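One protein chain omitted, others in place.
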Amino acid sequence: MIIAADHLSKWYGHVSGLNDVTVSLPEGITGLLGPNGAGKSTFMKLVTGQLRPSAGSVRVFGEPIWGNPAQYRRLGFCPEHDAFYDHMTGVEWVAALARLHGMDDDAATAAAKRALEAVDLLDVGHRKIGSYSKGMRQRVKLAQAIAHDPQLLILDEPLSGMDPLMRRRTIRLIKEWASAGKSIVVSSHILHEIEAMTANIVLMHNGRVVAEGDVHQIRALIDEHPHRVWIRAQDPQAVARTLLARLEPSRGVADDVASVRFEEGAVVVETPKPDAFYARLTEIAASGEAGLIEEVTSPDDNLQAVFTYLVKP
Amino acid sequence: MSGPLLGPARRMFELALGEMLWGRRAVFMGLAAGAPILLAVVARLTLAGGSAVLVVNGSRIDSEAMFGTAVSLLYLRFIVPALGVFYGTSLIAEEIEEKTITYLFVRPMARGAIVLGKYLAYLVCVVAVVLPSAALVFVIMVPFASIGPLFGTVLRDLGVMALGLATYGALFLWAGVSFKRPLVGGLIFVFGWESVALVLPGYVRRLTIAYYLQPTVPGVATLLAVAIIALFLAMQTIERREYVLEQ
Partner (left out) sequence: MAKRTRIFLLASAGVLTAVLATGLVAWAGGAVAGSTTPDDIAYVPGNAQMVAYADVRQVMNSPFRDRLRQLDADNNAAADGFEARTGINFERDVDSVLIASTGRISVPTPSDRALLIAHGRFDAVRIEGLMRQQGAQVDQYRGKRVVAIKNDANDAALTFAGPGLLLFGAGDSVRAALDAKAGAAQGIGANTEFMALVNDVDEGTAWSVAKFDSVAGRSPLPGGIVNQLPPINWLAASGRIDSGLHGRVRAEAQDEQSARDLRDVVQGFLSLARLQGSRDPGYKGMLDSVMLNAQGKSVSLYFELTPAVLDSLSQGGAVRRR
């Protein structure tokens, strides 16, 4: 195991940031998934030795990390916050931080250029960071994390602020690093981002690990809980009738609706089988048999709602 | 403190020196060093305009006395402590506030090396700015014929300034790694407490840095001791303390 947390807790005064977490992260890519405030960043700061555990312990490569700076030779960290020495150019900044790993000037500059090339920033490496877009700033942070060629990368929300194309490019890059033998812990609050990178996911909520393992198991876990769909339509009653009219177990197609209730101008349906339900709803909308369906949203797309389901007693 | 200090401190020094000289706060330092030169030029032009002395608050003072006043009031009582407070407190505190400290803390070096490297960068930076400034003020204000006789005094003044910058810087660096809002406290200490304590009778004035910077007080050993102890405490504090960066 690359990282092992044992009953790890962190309190900020009276506020709990991480609560009795015991988890082991293997080599390869591990996704930390959870809504904002779940404890992902706290966990990453503990793993990178920036915070000291309030209780329990965390070991990286089998050694404690707090007060053990030698560990940082094997570790690269990309923080979530948008902080830089803005007056420096991309090359200067990455090279300056690489120099802190003991490289001489030439080696550090070469390493900086390699890292910037890896994140497609070499062509703007001579520009001051203050002039970079949000996506470029995210990438230059990734560059400083990989410049010294670490064995373990801790990436806190690395895709935040990137455009779809760069997002896809970065995901591919992370997977390439993993293929090259690096271990990567990456956090996000967006399920499909994590799914695109790894099947190994740790779900966090309210400072706790609520589930861990293969993404399909987690998918299944989520699927075990009713999924709520909010449908705004011209005639909500007609939509509800259509959905319920086909509630005929004998035909074997109606077990995708668990309950129905009305709100102003909309109908809210709970479904235990979201995939099947969405497929049938698309058919109904396309046939027009229940009138015009204006908007379909699912609060469950917000990860927070999934976790509320998961931790509900 | 864990790990070797000097190598990492040297690398940190180089990074911090560039940051100090070319970062946002360099403007403040430029003003602090440039304003006295400008004043000196104005004073010199005034003197060269026919008057041998300058009238200040009804008192007439010549250029040599003006330079003495500039050293004691402008440099030692304002510029040196002000730079010490602004830069000393910001060395670490600003990195924490800007959250850039993260990039330094995840490098293979003892945190004490970060403090040491940054402190040395501060010292080189302010000394490289303030001392030439004061030296230029000297040659601008004092007639050439008087430069020789005053040379010894000027050397001593420059030494005292460097010592003051070292001591104030170390003291407020320690404050910066120890407290959340060090700048306000630093300003109160320098421009409140020191101003008041210096005019109080008895031994209270000994609880200031300014007291030991006076030409009549043999304060070199005291100032050096304060600087070294404060620097050591700052290095110890940063090793033990955790900094929670607000999201």
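Going in written order, the chains are labelled A and B, and every chain counts its residues from 1.
Definition applied: a residue touches a chain if its C-beta (ideal position, glycine included) is under 8 Å from a C-beta of that chain, and two chains touch if they have at least 3 such contacts.
Because the structure is predicted, anything quoted here is derived from the model rather than measured.
Asker: May I ask you to name the displayed chains that the omitted chain touches in the full complex?
Answerer: In the entire complex, chains touched by the missing one are B.
Asker: Which of these, B:L39, B:A128 or B:V204, touches the one chain of the complex that we don't see?
Answerer: Counting the whole complex, the residue in contact with the absent chain is B:A128.
Asker: Out of B:F67, B:Y87 or B:F138, which touches the unshown chain?
Answerer: Of the candidates B:F67, B:Y87 or B:F138, B:F138 is in touch with the missing chain.
Asker: By the contact criterion defined above, which parts of chain B meet the unshown chain? Give residue numbers in ascending order.
Answerer: 14, 17-18, 21-22, 52-53, 55, 58-62, 65, 124, 128-129, 131-132, 135-136, 138-139, 144, 146-152, 154-155, 215-216
The rule we apply is simple: only the chains that are shown with their structure count from here on.
Asker: Please compute the C-alpha centroid of chain A, do the same for chain B, then give the distance between them in whole Å.
Answerer: One centre to the other, that is 46 Å.
Asker: Along chain A, where are the residues that touch chain B in the complex?
Answerer: Per the touch definition, chain A meets chain B at residues 12, 41, 48-52, 67-73, 75-77, 79-81, 83-85, 87-88, 96-97, 99-102, 144.
Asker: Contact residues on chain B for chain A in the complex?
Answerer: Touching chain A from chain B are residues 2-3, 7-8, 11-12, 14-15, 18-19, 22-24, 98-100, 102-111, 239, 242-245, 247.
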